[in-house]
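For this depiction, one protein chain was excluded, whereas all remaining protein chains were kept in their positions.
We just call them A and B in the order they show up, numbering each chain from 1.
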Amino acid sequence: MEWETVIGLEVHVSLSTKSKLFSGSDTKFGSEPNTQANIFDLALPGTLPVFNEEALRMAVRFGLAIGAEIGKRSVFDRKNYFYPDLPKGYQITQLDFPTVGKGSLNVTLDDGREKKIGVTRAHIEENAGKSLHEEFSGMSGIDLNRAGVPLLEIVSEPEITSADEAVAYLKKLHTIIRYLDISDAIMALGSMRCDVNISIRPIGETELGTRTEIKNINSFRFVEKAIHTEVLRQQEILEDGGRIIQETRRYDSERDETSSMRSKEVANDYRYFPEPDLLPIEIDDDYIEAVRSELPELPDAKKTRFCTEYKLSDYDASVLVSTREMAEYFETVAQEGGDAKIASNWVTGDLQALLNKSNLEISESPIEAGRLASLIARIKDNTISGKIAKTVFETMIDNPATVDEIIEEKGLKQVTDSGEIKNLVEEVIANNPDQVQQFKDGKEQVIGYLVGQAMQLSKGKANPGQVNTLLRDKMK
Amino acid sequence: MIEKTVAELSAALSAGDVSSVELTQAYLARIAKHNATLNAYITVCEKPALAQAQKADEARADGASGPLLGIPMAHKDIFCTKGVKTTCGSKMLHNFIAPYNATVVEKLKTAGTVMLGKTNMDEFAMGSSNETSHFGPVRNPWDTDRVPGGSSGGSASAVAADLCAIATGTDTGGSIRQPASFCGITGFKPSYGRVSRWGMIAFASSLDQAGALSKSAEDSALLLNAMAGLDLKDSTSIDRKVDDYTSSLNDSMDGLKIGIPRQHFTEGLSADVEQVIRDALAEYEKLGATIKEIDLPNNHLSVSAYYVVAPAEASANLSRYDGVRYGYRCKSPIDLEDMYKRTRSEGFGDEVKRRIMVGTYALSAGFYDAYYRKAQKIRRLIKNDFNDAFKEVDVIVGPTSPHTAFELGAKTDPVAMYLEDIYTIAVNLAGLPGASIPAGLAKGLPVGMHLVAPDFAESKLLNIAHQFQSNTDWHKRKPPICDGEG
Partner (left out) sequence: MALDKSEVEKIAHLARLRVSEAESDEVANRITDILTLIDQMQSVDTDSVEPLAHPLDVVQRLRKDKVTETDQREKLQALAPDTQDGLFLVPVVIE
C-alpha cells in the first residue's frame, strides 16, 4: 500500500528577555542551580505573577514576521498538572486567546520546490525547571532557574508531508527567529525544542490517521531521523493489520528508534481555566504598527533584493540570507569590495569552508568583512589574480596585516609590466616550438596550454589576460 | 484603655496619656489571660511587638505622628509576615516562616502599627465557623460555646474581646463580614482590587480581598487609608486614586436611598435577626434615609456559582503545596506519587481536600462548560442584578447572616455550612465593597447588618456605617468575657 505522511510541529522557543515572564529573576543560562529562582518562581504562598512586556513585544514581532493575525486581546490560562519542576502545580499559558493567530512560512525544499506551511498559532507560556537525575542518594534534584523563562510555542498546521519538509520548516523558523533577535534558538541548549506529531494514511484517504507525538527532539538531524523511523514503525504496524496507539514517544538517537513514554498517568486532564491572577492583555493598532516599524528586513525580502540589487543567483542569495549575520557580512564585502558576484563566491566558498573547518560562526570569523572586502577590491583592480588571492586569504587568517601589506611583503603583486610579460611570452614561444606550430596551423585550444606555461614561469603573478593577448600577437 | 477604638487610642497616644509600649503590654497581658480560652491567636509576637512599640514611641518623641502610629493590632495568619510563622491555619504550613511581608503587612508596618501576633482562621480561609483550623477552633467571646464565624474568626474574636485594637482579615465569600456579625464588631471588605493581594495566601484569586475587623466604621476607614492602593506586584490591584476614607464619614444621611432586597428577607432568616435589622433600618429613616424594596433575582444562585468558582480556583492555587520547596512533607515517601499524595492528604484538612476535589471535578474534561463556564455566566447575572439595583438606590442593606452565632460542632454538614454565607457571597462574585456592623442583640448575641455599595464607593459605605454608629451604641456593647475589666 502507498502511504502518505502527515506531520504537525510544535516548536518551543525561549524568548531572550532579560528577566522571567512573570518575575524579575534573571534568565541567564548556565548559572548555579536555584540562584535565579525568587519567591514567585518557587511558588511561595502569596506570590503573584506580573507580566513582562518584552515577551509580548517579541511574540508580536514574531507574529508580524510570519504575516499572522495578532490577538488584540490575549488571555492567560492555567494548565494544571503535578511535576516537581513545575512549582505552582500549573503552567501559565494561553489556550483560547493566543497572542499570535494564523500565519504562514514559505520554505524552499532541497529540490528547489517552494511550499507555504501554515502556522496555526503561537502562544506565550512559562518554561518549567529541570529535574537532574544524578545520584543524590536515590533522589532527583530540582533546579528552578529555568522555571518561568518565557517561551513562545509555535504550532504548525498538519501540512508537512515529509521529514525534508519538517526540517526545511524548522530551519526557516530558526532563521526568522534569529533575524528577529527574539531567541538564541539553539536546539542543543534547549532554547529551541521540537515536538513532532506524526500520522500516516493510505494515499487518497481524507481522514487523518491516529497520531503519535515525539517529544523534545534537540537537533534538526534527529528530527529528520526520528520522523523516518516513526513513519516506518507506523507503516509496519498498519501493514501487519495493527493499530496505532495515540501516545507520546521519545526518540533515542543512539538506537535510532522511538519508544513509548507511557507512564502510570491516566489520560492527561489539564483542567485549563482563565488565570485569575492576570487580566486580559489588550493591544491596539498603534502598538502593532510600532512593533512592525521596528522589524528588520526578513530573509525572503532580503533574498529578493539580493537577486535584483546584486544580480545573484537564486541559490547564492538563499545561502547568503540563511543567517542575518552572513547576509550583513556579505553586504559589507560586496559594497566595500566593489563586486557582488566575487564577494558572493568568496563568502559562500572559501570563507564558509574556513568557518566550517574551524567550527566558527560568521560573527566569530578570523577575517572580518572589511578585510575580505579589501581582498576583493584587489582582485577587482587586477592587483592580484583570483588564484593568488587564495594565498593571501590563507595568510590573512593568522596575520593581522592589511591585504596590501601582505601582497607587498610576499611580493604577490600581479605582473602587468608589458616588458616583463613580453620576456615571458618570448621564452614560452622559444621553449614550445611544436605547440606554437600547432596554433599557427589553426589548433586554437593550444593557447590555453601556452598561457599556462607563462603563468607557471611567473609563479602565477602574470596577468593571464595580458599574456593571452601578447601570445596571439607574437604568433601571428 | 484597651476597649477603646483606634481613633480614641490614637488621640490618647498623641496627647501623651498613654505610650504604645504601655498599650502593647496591656494587650499582651489580655492575650495571656484569654487566648487559652478563645484561641484567637496562632502566634503571639511578644518581644517584637514590644520592640515595635518602643520604636513607635521613640518616633513620636522625635515628632512623628499618624493615626496608626503605635497602635497594637493583629494580622490574620493568611498574610505573610517576614520572619514570623505564617500558617494559613494549616498543618501544611505549620512550620512556614515567611521570608517576606505581604504588601498589607508592609504598609501597616510603615504606618507605625505594632503587630501583636497572627490570628487563627479556618484552614486556607475555607470555612464559616473557624472550626477547620489545624490549630483548633476559635471561640466566640459572647458565648465561648459558640463559634466566632469564619474564616477570619481569630481576628473577629480578638477584636471583640479586646485582644487587639484592630485586625486585618480577608473575605472571599463573607469571611470578614460573617465573623464580624457573630462577634458584634465592624467588618469591612473593600472592592476587589482596592487592596493588594501580594503576600496574602490565595484561596480564590478572583474573589479574595483583604479588609478590616474593627470596633467602629471610623477605625475601618483609618485602616483602609493605610492599606489601600495600587501595588505593581499584584496585577489585579487597581490603579485608582485612594480617597481619604475618613473625610466623608460625617456626611448627612438625608436623602440616602436604601434598598432592601426582598430575597434577603425570606424564609431561612430567623425572626429575631429580622426584627433587629428592621429596627436598624428605622434608625436610618430617622436620619433622613428612604427605604425601598429591591430585587436581586439571581441572588439565590450565588452559593451554587460560588461553590464552583472558589473551589476551582482553589484547586489550582493549592497545587503548590507539594512538599518540595517549603512546608509539610510526609515521612519517608516511597516514590514521587506517594510523596505528593501523602503530603497533601496528611497536610490538608477534610474541608480543604473536599473543596480541592470539587474544584478539580468542576474543571475536569467534559464538565467545564456545565460547571465553570456556567458559574461565570451566573456571576455575570449577579453582577448585572447589582448594577440594576444601584441605578435606584445608594446602598443595599440586609442581614449579614440568617442567624446569630451557632454552637461549636452544630453544623457538620458542609452544605449547611455553605449556606451560612447566602447573603454575603454575591458581593464577592460581583467584586463590590461590603460591611457588617453591629445592629443589635438577639437573645444576648450580636446581630450584624450587611451594607453593600457600588464598586469603589468605600467612602460612601463607611459614611453610612459611621452615621449609624454615631446615633446608636450597638458597636460599643461588649461581650460578657470583658465584664469587670478595664
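In the analysis below, a contact is a pair of C-beta atoms (placed from the backbone, for glycine too) under 8 Å apart; a residue touches a chain by one contact, two chains touch by 3 or more.
Everything numeric here is computed off the predicted structure, so don't read it as measured data.
Of A:G46, A:G71, A:P84 or A:G209, it is A:P84 that touches the chain left out of the display. Interface note for the absent chain: among B:I166, B:A217 or B:V358, the touching residue is B:V358. In the complete complex, the hidden chain is touched by one of B:Y41, B:Y245 or B:Y371, namely B:Y371. Between the chain not shown and the residues B:Y27, B:Y245 or B:Y340, the one that touches is B:Y340. Listed here are the chain B residues that touch the chain not shown: 96-97, 99, 192-193, 206, 232, 235-236, 238-239, 298, 300-301, 303-305, 307-308, 315, 319, 322-327, 329, 333-342, 344-345, 348, 353-354, 356-358, 360-362, 364, 370-371, 373-381, 383, 413-415, 418, 429-432. One chain is missing from the display, and on chain A it is touched by residues 17-19, 23-26, 32-39, 42, 44, 50-56, 82-85, 131-133, 136-144, 261, 263, 266, 269, 271, 274, 276, 278-282.
Please note the rule applied: only the chains that are shown with their structure count from here on.
Work out the mean CA point of chain A and of chain B, and you get 57 Å between them. Within the complex formed with chain A, the chain B residues making contact are 79-80, 86, 88, 93, 96, 98-100, 102, 197-202, 204-206, 232-236, 312-313, 315-316, 318-320, 322, 324-326, 336-337, 340, 360, 363-365, 368, 372. Chain A makes touch with chain B in their complex at residues 39, 42-51, 78, 80, 82, 84, 87-90, 142, 264, 269, 271-273, 276-279.
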